[in-house]
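Missing here is one protein chain; the remaining ones are kept as they sit in the complex.
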Amino acid sequence: MEYFVQQLINGLTLGSIYGLIAIGYTMVYGIIGMINFAHGDIFMISAFIALAVFLILTSVLGFAFLPVVLLIVLIVAMLFTSAWGWTVERLAYRPLRGSFRLAPLITAIGMSIVLQNFVQITQGARVKPLPPQIQGGVTLLEGMTENGPIAVQLSYMQMIIIVTTLVLMASFTLLISRTALGRAQRACEQDRKMAALLGINVDRTISLTFVMGAALAAVAGLMFLLLYGVIDFYIGFLAGIKAFTAAVLGGIGSLPGAMLGGLLIGLIEVFWSGYFTVEYKDVAAFSILAIVLIFLPSGLLGKPEVEKV
Amino acid sequence: MDAAAETGGAVARWDSDPVLTVEHLTMRFGGLTAVGDLSFNVGRGDITALIGPNGAGKTTVFNCVTGFYKPTEGRIAMRHGPGRQQAALDALTNSGARWRRSAEGAVFLLERMPDHEIAHRAKVARTFQNIRLFGGMTVLENLLIAQHNPLMVASGFTVGGIIGLPSYRKAEAEAIDRAAYWLEQVRLTERADDPAADLPYGAQRRLEIARAMCTGPRLLCLDEPAAGLNPRESAELNALLKYIRDEHDTSVLLIEHDMGVVMEISDHVVVLDYGVKISDGDAAFVRSDPRVIAAYLGVEDEEEIDVAEIKQDVDQVARRTPRSDAAGDGR
Partner (left out) sequence: MAGETTPVPAADNRPAGAQAKAESRRAAPHTVPARDPHSLAESVRDAALAALLAGVLGFFFIGLRTDIAPGGLTITTRWTALVVAILVVFAGRLALNLFVFRTRRPVTGRLAAGAAAGAPQLATAAKWLMRGLFVFALVLPFFFITFVPGRDRQFIDLAILIMTYIMLGWGLNIVVGLAGLLDLGYVAFYAVGAYSFALLAQHFDLGFWMALPLAGVLAAMWGLILGFPVLRLRGDYLAIVTLAFGEIIRIVLLNWYQFTNGPDGISGIPKPTLFGLELKRGEGGFADVFGLAYDPIHRFIFLYYIIFVLALITNLVTIRLRKLPVGRAWEALREDEIACRSLGINTRNTKLTAFAIGAMFGGFAGSFFATRQGFISPESFTFLESAIILAIVVLGGLGSQIGVVIASVVMIGGIEMLRNIGFLSQVFGDGFDPVQYRMLIFGLAMVLIMVWRPRGLIATREPSVALKEKKKIGADLVAQGEGH
């Protein structure tokens, strides 16, 4: 029982990170109907930016008060990662707007290769460890198993991740449903040509979508860095695919769906590792993706697609 | 209501020798009933028109007949060979099989068959309201793809074709001949080697009919074949459809909004409104049916309208249509 609750907490934490990345996939897919393959690498970029900012603040400038440091790291990482997101869209996708479907997919894969190798060359291929910064937590439950006592811990780090994700989720849902930008975005999703005719700056709306997705990925990047303490240039690939899986599982195009999908993927992965085998946890996630797509192609919260004859 | 709409007296030709019978067809999408308890027959060798105001459920009926939708309820039976073959049909219905061949011919239960089997086995071909050609392939290739199934057999399911069996080469030459024949019928021989997407609109419509005919159908379903055609093209279409009916042992079921076309070529007209049949008979009968007039003019209560007056108006319109055709102004 205690073990289960602990895994549940761990799964929700991991799932929050996947959910934050998944929102970027789902928004981009919703608005221009393409898989932004480079989004996972944007997440990886953000983790590196966060690490650099953190090091500058603590070891170069000597700041010690952690909450302020983390806030500054978060803001700077979001800003700079947004610039990356914007640039990728501007260079690799905008010239192909309205072109053939495969072309942006190929440039997206190309961009993903470019980003990975750029970071590998400039920052080196070795992993970068960061010692845990936020320690401690609260003990929720205590119990006994045959192997000895077990305590269910909710660490402060996990609390921060889950709360931040909830706050961001709520504000993004409001942003999409209440503001002019959100309206423009939803209009572009429905019909880009018509939206343009009605005076919506489609290019800017799409750019902003990429920027928002990148900003959320930056939050995820910082969380990942703090939670796991180890990053390298390759973390974007797997995280990206799992986040995309999450987006599809929740119903692509749906923000709550992306979050729900992220949580589910996180839970599946953690429970699979906890109760079965660690080696095959990715197989579990990918199998879920295949099964969902085959039996429920519109995802859990997506709109069903009607075949037009 | 159905019975009242029939042309009273003797049993109509389409009831005694139907190639297709639709019985109690119902199609629901969620809570919306697009087609409700619809029954009608398509006579062998007839041109049957399915008409009705926009949103009456005509295309839904088409999609059920050709297998693109699975009907919620009802039986759709296709027959090869003469007569109703009622015994064979009933036996087939009870057996759970999809089709049955017998000495008299064959019966098919279309609601049980997937779409490609309907085209392949039951020999029902169709065209689409928004033309669906293979745009990046040539006109000739379009017509050869329509002969896929016989050619597949001739190519020994590809194995024989790869090693270059002469029998396949002969079969392919025959397929090209058949394609050339239909190209001539639709006046597209000159454009055989052009990509289909390059053809003008009217030619694309004709090509789609030619492609459907290349499958060798017993029943040809046309979804608004005259839409977007100019009067001259429309007249040509009429001639083509009559030719197909008379020379190729093919019955035609068509959805059409152009009353000039419907009234001129149809042997039998079925009228739908809100997914329900409101009239069924020959062109003259339907034209004078007050319910049809009411449906088309959108009057809520039938009693209120002066049937005689409207009939006169409609007759006038119907008579005027061919005349304006002769003027030959474009769409």
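List of remarks:
Just so it is clear, A and B label the chains in written order, and each chain counts residues from 1 on its own.
Going forward, a residue touches a chain if its C-beta (ideal position, glycine included) is under 8 Å from a C-beta of that chain, and two chains touch if they have at least 3 such contacts.
Model, not experiment: these values are computed from the prediction.
Considering the whole complex, the residue from A:M1, A:I106 or A:V138 that touches the absent chain is A:I106. Of the listed residues B:A180, B:A227 or B:M259, the one in contact with the hidden chain in the full complex is B:A180. Across the entire complex, the residue among B:V19, B:A125, B:V186 or B:L240 in touch with the chain not shown is B:A125.
Considering the full assembly, A:F237 is the residue among A:Y3, A:F63 or A:F237 that touches the omitted chain.
For chain B, the list of residues touching the undisplayed chain reads 66-68, 115-120, 125-126, 128, 132-138, 140-141, 144-149, 151-152, 155, 157-158, 161-162, 168, 176, 180, 183, 189, 192-195, 197-198, 211-212, 215. With the whole complex as reference, residues 29, 33-35, 48-49, 51-53, 55-56, 59-60, 80, 83-84, 87, 91-92, 95-96, 99-107, 109-114, 116-124, 126, 128-131, 237, 241, 244-245, 248, 277, 279-280, 282-283, 286-287, 289-290, 293-294, 297, 307-309 of chain A touch the missing chain.
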